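Heads up, one of the protein chains got dropped from this complex, but the rest are sitting where they should.
Letters A and B mark the chains as written, and numbering starts fresh at 1 in each.
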Amino acid sequence: MKAQRLGAWIAIAIGASYFIIPLLGTLEFSLRMRRGAYSFDAYQSVFSDIQFRETFGYSMLMAVLTIIFGMLLVVPTAYWVRLRLPQVRPVVEFVTLLPLVIPAIVIVFGYLRLYNSSSILPLTGSTSGTNTLLMFSYMTLSLPYMYRAVDTAMRAIDVRTLTEAAESLGAKWPTILFRCIFPNVMSGVLSGAFITFAIVMGEFTMAALLNRPAFGPYLQLVGANKAYEPSALAVIAFAITWLSMGLIQLVSRFQKSVSPKA
Amino acid sequence: MTTTTAAAPLISKRAVIDWLGIAPFAIFALMFLIVPTLYLVTGAFLTPEGAFTFKNLADLFTPSIMSAYWISIRVSVASSLGGALIGFFLAWAIVLGGVPNWIRSGLLTFSGVASNFAGVPLAFAFLSTLGRTGLVTVFLRDWFGFNLYGTGFNLLSFFGLTITYMYFQIPLMVLILTPALDGLKKEWREAAEILGASTWQYWRMVALPILWPSLLGTTLLLFANAFGAIATAYALTGSSLNIVPILLYAQIRGDVLHNPNLGYALALGMIVITGISNILYIWLRMRAERWQK
Partner (left out) sequence: MAFLKLTNIQKSFGPVQVVHNFDMGISKGEFVSFLGPSGCGKTTVLRMIAGFETPSGGSIVIDGKDQGTLKPNQRNIGMVFQAYALFPNMNVHDNVAFGLKVAGASKADIDTRVKQMLGLIKLGHLADRFPYQLSGGQQQRVALARALAVKPQVLLLDEPLSALDAKIRISLREEIRQIQQQLGITTVFVTHDQEEALSISDRIVVMNAGRADQIGTPFEIYNTPATRFVASFVGTLNIIEAKVIDPAAGSVTIGGQPVSLKEPIASLKGGDSISLALRPEAGSIADGSRGDTALPGEVVSTSFLGSVIRTKLRVGSDVISFDMFNNPGTVPPVAGENVTLRFAAKDLLVIRE
């Protein structure tokens, strides 16, 4: 028992140092820009870079659009499958897992061939078309996470009974979906939204190959050309990921404390 | 449900509505997931003129492409095995090691973050730590007079990429394996013990056989996860490390293979490898869940 506990602590110490040292290294490096003293110069340099603000803003916008359109696609689909088409559930679940199986770079390769300027649907022919395509590609990437989060939330509230109750009270479809279902699966929607946010903010492959000025390619560009700014950006990116995951935890905890009453 | 007095025509109309309900999803999946993939898959079997051929697949077996696959597989295997091993011990420590609860919740929260902390920033983090002027490199040099790069170590190499990938592989293993370890019932251990089994016998005859589908399955998932990753490797090594995703990236940008259809074959190879490991993962998980009842 004692040896076991000692082993556990050793494992945790090794794991923790593996996790923490690179973070410390990054943080330390990001403060080293001024010779001989720690400073926030690298951060200042990053924040004053107009490209940082533009790409960050672009990716934020993309993330928000991805979340909105993704949820408009995923929530009704998950609902419909649970309510009316339980027999296709395995198929839908399999499809939602495909983006984990097919590497992102393969998917975007397909887009570039299928939607190039000489095809029937020349999405890459115009800026707005490419932006749309990028948003759809982000929706594809986040599909496994969004669908799982929403579907789990729907299982918890038993949508069928909820719908029948609403129908028996005379509610119409839009009312049922937006007043009964959406609010009750909010925890799932929010968890899916935050993880999507984290994915989109750091995504590199899709944006780089579609040539859009997103945050991921910008990070890569800075990494190739500057010394200290990349570390500052890594710290910022880590903070964003941490924030998203923290919000997911918060949402699920909030949901737990509310659900017994609901 | 609603009334069904006007039987026959209503039912068929209802069926149409039922299927229309998932039409948006079906169209989305076809347009942005299935057709693009199928396009590449079929392209892999076609000549640039559109005739059927196996030549593209055969061309994959040229030394430069084979070496790309080989190094990709090696990095993926090494990082998934390393991630699985360390991840297993961490999960074991927080579930069965008798450590305080805050360590468990802290590690799980952190794993949620770290498993999603990949891509370009992860490369920066390791460059700042183990690069030529990174924290650990400098620390070892200044305090111990140890020249890390003198040993032949290079972050921009197979080994460097492997330990960088393990940064998201370990947490992923912890996240997936912790519930599996929680599923080991205390009574199994007690039943084995009271029947005379030692701790080692319990692990060998009961716990590990129960866990192995989860363990192996998760390792396969980690493998696929590493195999398809590109951003970290690209930001870390530029195009100096010849792994498949980077080769494909270069091919997409500039047709470096001078044959677009060979690019499709390259992509098909990736799909096949990640697909097989994912299918095995799903199969093993179903096996594991059968026992969890």
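Methods note: a contact is a pair of C-beta atoms (placed from the backbone, for glycine too) under 8 Å apart; a residue touches a chain by one contact, two chains touch by 3 or more.
As the structure is a computational prediction, the values presented were derived from the model and not from experiment.
For the omitted chain, the shown partners it touches in the full complex are B.
Note that of B:50, B:100 or B:196, the residue touching the chain absent from this view is B:196.
Annotation: of B:13, B:132, B:185 or B:253, B:185 touches the absent chain (contact as defined above).
On the side of chain B, touch with the chain left out of the figure occurs at residues 185, 187-188, 190-198, 201, 205-206, 209-210, 290-293.
Note that only the chains that are shown with their structure count from here on.
A straight line joining the Cα centres of chain A and chain B is 17 Å long. Contact residues of chain A toward chain B in the complex are 1, 4-5, 7-9, 11-12, 14-16, 18-19, 21-26, 28-30, 73-74, 76-77, 80-81, 84-85, 88, 92, 95, 97-114, 136-137, 139-140, 143, 164, 167, 195, 198-199, 202-205, 209, 216, 219-220, 223-224, 230-231, 233-234, 237-238, 241-242, 244-246, 248-249. Interface residues of chain B, counted against chain A in their complex, comprise 1-2, 18-19, 21-22, 24-25, 28-29, 31-37, 39-40, 43, 86, 89-90, 92-94, 96-99, 103, 107, 109-110, 112-114, 116-130, 133-136, 166-167, 170-171, 224, 227-231, 234-235, 238, 245, 248-249, 252-253, 263, 267, 270-271, 274-275, 278.
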